[in-house]
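Of the protein chains in this complex, all but one are displayed in their positions.
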Amino acid sequence: MEKILDKQRLDDWIAVLTDWDAFAPAVEDDVWAFRPVAGAVRLDHPNTKQPPKGFAFPQREVFFTFEQIKGEAPRLTQKLPQGKRRVAFGVRPCDGRGTVRMDRVFADHVDDPYYQTRRNNMAYVGLACNKPVSSNCFCLSVGGSPVGSDGLDVLMTDLGERYFVAAVTETGKALMTVAGDLLKKPEVADRQRLKDLHAEAVAQPQRAIHDADGAPAKLKASFKSPLWEELAQACIGCGICTFLCPTCHCFDINDEVTGAAPLKGSRVRTWDNCQFPDFTMHTSGHNPRPSVGARLRQRVCHKFQYFFENFGMHQCTGCGRCISDCPVGIDIVHVVNKVTEHAG
Amino acid sequence: MIDVQSIRDAARDLLTRGEVRAVIGYRRGSRGMLAEPVTITDPEQADELVWDATCFHNLALYLVEDRKALAHAQRTPTLPIAIIAKGCDARAIVVLMQEHYFKRDEVYIIGVSCEGGGVLVEYKLARLLNGAQALSAVFDGDELVVTTAAGEVRLPASEVMADRCLECREPFPKEHNVAFGEDKTGRQLAAPFTALGRFEALSAVDRWAFWRRQFERCIRCFACRSVCPMCYCDECVVDSITFPVAPDTTAEEKANRIRWIERSAVRSENITYHMTRAMHLAGRCIDCGECERVCPVNIPLRLLNNKMELEARERFGYEPGASIGGPSLVASFRDDDPGQFIR
Amino acid sequence: MPANIYLPELARITFIKEEVPGERAIKTFRVEPLNGGSFEHECGQCAMLSVFGRGEMMISIASSPLVKDYKQFSIMRVGRVSAAFHDLAVGDVVGIRGPYGNSFPVDDWRGRNLCFIGGGSGLAPIWPVITTAVAQRDLFKNITVFYGGRSPRDIMYKSELEKLRGVADVHLSVDKAEDGWDAYCGFVPANVMDKEPSPDNAIAVTCGPPIMIKYVIQNLSQLGFADEQIYTTLENKMKCGLGKCGRCNVGKDYVCVKGPVYSWAQLKNLPEEY
Amino acid sequence: MTKKRTGVFVCHCGNNIAATVDVARVVKEMSAEETVVYSQDYVYMCSDPGQNAVIQAIKDNQLDSVVVSCCSPSLHEKTFRDNTTRAGISGFTCEIANIREQCAWVHKDRDVGTEKAIKISRSAVRRAGRNQSLEPIAVPVTRRVMVIGGGIAGIQASLDMANAGLEVILVERQATLGGHMLQLSETFPTLDCSQCILSPKMVEVSRHPKIKVMTYCEVQEVSGSVGNFKAKILKKPTFVDPEKCNICDDCTQVCPVVVPNEYELGLTARRAIYIPYAQAIPASYTLDEEACLGLNPIRCGKCKDACEADAINYDMRPETVVEEVGAIVVATGFDLYPQENIAEYGYGKVEDVLDGLQFERLCSASGATSGHVLRPSDHKVPKDVVFIQCVGSRDPAQHCAYCSKICCMYTAKHATLYKHHVPDGRAYVFYIDIRSGGKGYEEFVQRTMEEDGAIYLRGRVSKLYRHNGKVKVLGTDTLTGQNVEIDADMVVLALAMQPSKGTAQAAKVLKIGRDKDGFLAEAHPKLRPVESVTAGIFLAGAAQGPKDIPETVAQAGAAAAKVIALLSQATLSHAPTVARVRRSHCTGCEMCVTACPYHAIRLENGKAVVNEVLCEGCGSCTATCLRAAIEVKNATQMQVFEMIEACLA
Partner (left out) sequence: MSEEQAYEPKIVAFLCKWCSSAGSDLAGVSRIQYPANATPITVPCSGSISPLYILSAFNKGADGVLLSGCHIGDCHYIEGNYLARRKIYLIKELLEMVGVEPDRLRMSWVSAAEGAKYAQVVKDFVADLKPLGPQDKLKADRT
């Protein structure tokens, strides 16, 4: 299903999606984030600071609550997410591809009921990048495209005054169907314009990982390379790179206690981060990844080697967030290039 | 204007003469024109060093990292380590020495004056350049010289500088072994605590509305803490992401680490984290502003730290980073400390 | 596997025994499902135990799969959850989910000599293999057990080890000589070298502190054991047990799914990061 | 430490608690606590049966910790801790939940009171759940004492302690013992001669085999703690060997330097080499290094030439000795409030305006005028003498807020003495009110007024100045409301007593507190009046506050008795609730070292180390440390964390 939407009618489309809670990028204190739609939506954002991964994988998820009277068995109450279906507008293609990767992780081996419930309730309306939205974009290097539709339900392309709206999935079609005649049939010129724009978009200069295909093997060969410590020399061990990453999925599980007699609390999942020292630290103090170098290697190899070995795709979508926001200039493009070049 | 070659020469000489074991400085990074921190040990590398308006980082952090690495390796070096320090960085080094984190003779401070400049803010520059890509940016007097593909542009320094630099009164590293550039101590491009003053003029309701938004946005990536040279604790009391285990660490201690806050990045926990951090930085924060710069979600953390700095100065006559020998703010008192708030 | 993989089953502690006293105490717990019937497991698999309010920990199941009534765990008091476990009493209810990970290919080892080498609390993860093999004694040839602790009081499963003597060769050791200890004094790898188990038609299974494992493997190789004949089991920090939380990986393998049991031949191919 | 087995015992206190608090409910709620394995209530927990019940319950249930919900810990914490100890577990595992004073007695509503009692008890249960078993720390003692200050307080304390068999080191900064009392002529209310009562005591001190007198010495540094102090004492050089000196006085005859004599408060002069006064102890000369022309035979050397005993040695140098003592008595005395501070009385620049001590010297038979009251300006007998009380005292706005206590009496004494010396003279006394609380004091004042005819004027002197060879005194008699103007020959100011310079110094060296006026702070104003806050350091005399002689002697005796009691034990017991350092977390930033009021923490190899004997467990370090690297045992952050939770549950 391919349609045309007048830019001015975007709000009308959102308004008729009454079965859905709609989200769109909005700026607050100079931070772009997906927020519940309130008022006019203008999809002129660069990219959101955080990817939309939190829709299906929120930073905090309550698994269940427990209550235990002393001497009795605990009572557990499962807390599966509930609520209206949700749709996010303005999702960039790199983040769409991020969703594909998250889906793989949370369905691998066994289904994660919390992720699945949220994910099944979620639709992503994408927006093609006619131009790179950041100087650190490199989606093309990792098999993506600024106009790609992986992981999206709908892909919109900004034609100037109008959006070209293409359904990608059945959910996407459903969303478009609700719009009724707000969505018009595209003209030939529209299609041509789309084609031109898409061609221009993929021709835009981007940063580049030179040998992403060769990366898994080369990284594997470079496990013991001294380059890792060297490249991580400036790393301060914060969580920006992973917390802003559209594909990082690591988490921690903790009990949050709210009462002691009777014992009350929740078992909670929170995002965790492979760059934090205690991520792998044993209680004994032994740490399989004791240095910033080892932890940088884990992050990079996870994305460009381990994930590839397990799922046949890179776990990086080239959004460039980890590069732009790294406080000390650690640059995954540079790191991968450097290590792979060094591996020959 | 600082001649970067003089810095390179100094670094090279120190390494060549074997006076220091390494030099912590800046080099050109891989993303655009931005500088990045580097530690060089080979005199040959000295020519990589740069000095420009993107030398944001407070390199004192890497002195801390160096100490940690040495402690971990149980090594006592015979040579000092050299560091390139701006005015604020040098104050941080003073605080670290005040807290005995290392001794004066273990550091060789290559001070570089910010003179009329400081560091730039990327978004301010981008706005002024209207989409042109800057290739380099160096302060010259009260101007920023920017090169773009189209040529050289000169912009008023004050329009691209970070707030912390505008409000800086000590752009010259007082504590140094060698210093480059003019001592412009006392320079005041903006009144101190301008941003804080503006904020404090708000009503309590507005202040809360503001902070509520900020604290709800925090994702607890800990970049503010990780980038701070004063946050050198081996384990953060308020939200630990590591724990030091010594031979005498008991199972009891490991089992019963207090969880003042939960890992959930929700408002209540975030606010407790940030307030505790501000308290722990009271009298120690030297306003390098790095926490605010690195925050990915733009929480104006300087306000919190500035508030403590202002109170320390006005109520207790205390200037963080002013002297190596003095007592710490919260470990000392004066008879005439304010007490009117006590009933 | 249940619909909600994170929701533990409730299980009651029916038996507690103090194996090793002191600062690094080890206690053995038996837990029985509260509502009858629970998961079945294989030798070497783990389970996630919960003390509600304190959290979860991954512990290897120390009882044989042949035992269906209960599952046994030997837990050292080292951290938040294990300390809470040590504070529990018979009758208390905990949470359990699992089983997690792969297992020792015990059935493939029929007709072979089995050599077990454990140190410290590392006896627990290989204990189900030992007990399973002993329970099916006629399916296996010689069974040899090396086990050592820091001192005589650090030896766990004392009476069980004594009982083994009838059906297996048991070689105990302590790191340092102490009064009243008449068996071997010295580290476990040295004891192995001392007794020189034969690699012929043998499988060696080892678990213990990383440094011990390292030397045991070295020594076994020296004795002629091929990499495929040596098995060990890894211990990594785990949170989910399901290959999702991201911390227990060694290379591409999540130890909670692909491990924890590895032959040395397999382990050698993984990055050295455990 | 495994999970605690706590017993909770809730007291009805007759009806005191039970009237407001549903005791049974408290018991029930506490039994739901994770660590509680036993709980009961009883009508009077502190009674014998109550205490026995606790002991029984501890034994029957293998309790390892106890919470007693009852009255204030100030009343029965010790009772129940001793009781717990009797049951065989550490007393420090016992916690008191105060549900009487802090709850039952201050609330009427039963539901509200019960709720609060539950919170208080629960909070104690949580705290007890993490208490360590601790035993008091035993500290061996050194059975020697240092007394700082050789005035009457120090002398009396030294004698009392030495007579009880303790070795005493008596340190005096002046060249002789005696202090201010030695400068007095007569003492009130008996008018017996000051020197006559003091000199024999000084002699006794100097001859006592257990007392080592160290005059012309200053305490420079004190380390250690109760039972085991180490004092560094500086012996200033006198340049005269007291063994050789035969006090022939030949040296002063030749000494060319003349300086004011401080013993005579400047009323006379002395030489650079001098003996403070004839009966000085030790009986030896001292060469005042500052006044001397140069300690160099080439520059002067006259005294050395003159000394036949060859007692003078210019090469003497300051010497430091270290003494180890188990206790310290501080008797550093007072100074007069400086006349220079009193603007309305001419900043001490008006001639013939004297302070009380100067007047004592004028009256003293051994004084500058050999016991004749002559005014300094012209050596004439003054006929009109004005005595002004409360100069500097009781004046919070400008001077000292406190009453100097002895001025009323010594002014009366001065007026009496003057009248005895100059029967036809007129003595005027300006006073605010007369404070004569003391045995025989009121009678003495009455005698001064009635028999000796001193004229008492109630009111203040607003101004005085030199006028026609006299001192014009302008004042108001507030009883008559009339202005008074007196042309006085002499004015004597009853200046306030203030802590001596030595007192300030001693407080600094000993790290003991001072009150807002600078006097040494006692540990408790009523119950521990002779102890400093620091264990093992005791206070005697005017260094602690204005006192007359009997009071000083009494306090000195009391301090001595405290020291004797303290050092009669073989070891001392110190509370074990002291700070502990987590070495893994300490970075050696020294903030705790700075914050510790007891100087109990030092850095060793870059980590804080606590001297458990010095530590009083105040927890200032805990609150100051940024890394939770130091905390007080049984008052840990974890315990407070859980108590907060308990309060808000």
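Structure notes:
Going in written order, the chains are labelled A, B, C and D, and every chain counts its residues from 1.
Simple rule for what comes next: contacts are C-beta pairs under 8 Å (C-beta built on N, C-alpha and C of every residue); 3 or more make two chains touch, one makes a residue touch a chain.
The shown structure was predicted, so the numbers you read here are calculated from the model rather than taken from an experiment.
In the full complex, the chain left out of view touches A, B, D. Of D:65, D:436 or D:622, it is D:622 that touches the chain left out of the display.
Touching the chain that is not shown, out of D:41, D:64 or D:115: D:115 (per the contact rule at the top).
Taking the whole complex into account, chain A touches the unshown chain at residues 62, 256, 258, 265-266.
Touch with the hidden chain on the side of chain B covers residues 200, 204-212, 237-238, 260-262, 264, 266, 268-269, 271-272, 275-276, 278-279, 282, 303-304, 307-308, 311-312, 315-316, 329-333, 335, 337-339, 341-343. Residues of chain D in contact with the chain left out of this view: 72-74, 98, 100-109, 112-113, 115-116, 119-120, 123, 513, 515-516, 521, 533, 577, 595, 597-598, 616-620, 622-624, 632, 635, 637, 640-641, 643-645, 647-648.
Everything below uses one rule, namely that only the chains that are shown with their structure count from here on.
Looking at C-D alongside B-C, one finds more C-beta pairs in contact between the chains of B-C.
With centres computed from Cα atoms alone, the innermost chain of the structure is B. A separation of 49 Å divides the Cα centre of chain B from that of chain C. Centre-to-centre, using mean CA coordinates, chain A is 31 Å away from chain B. Per-chain Cα centroids separate chain A from chain C by 39 Å.
Residue positions of chain C touching 2 or more other chains, listed in rising order: 78-80, 82.
Residues of chain A in contact with two or more other chains: 252, 254, 263, 272, 279, 281, 283-284. Because contacts link each chain to all the remaining chains, their graph is best described as complete.
On the chain C side of its complex with chain D, the touching residues are 86-87.
The touching residues of chain A, when paired with chain C in their complex, are 63-64, 66, 68, 72-74, 76, 78, 80, 105-106, 108-114, 223-224, 249-255, 257, 263, 265, 267, 269, 272, 274, 279-284, 286, 288-289, 294, 298, 301-302, 305-307, 309-310.
Within the complex, the chain D residues that touch chain A are 29, 31-34, 122, 126, 645-646, 649.
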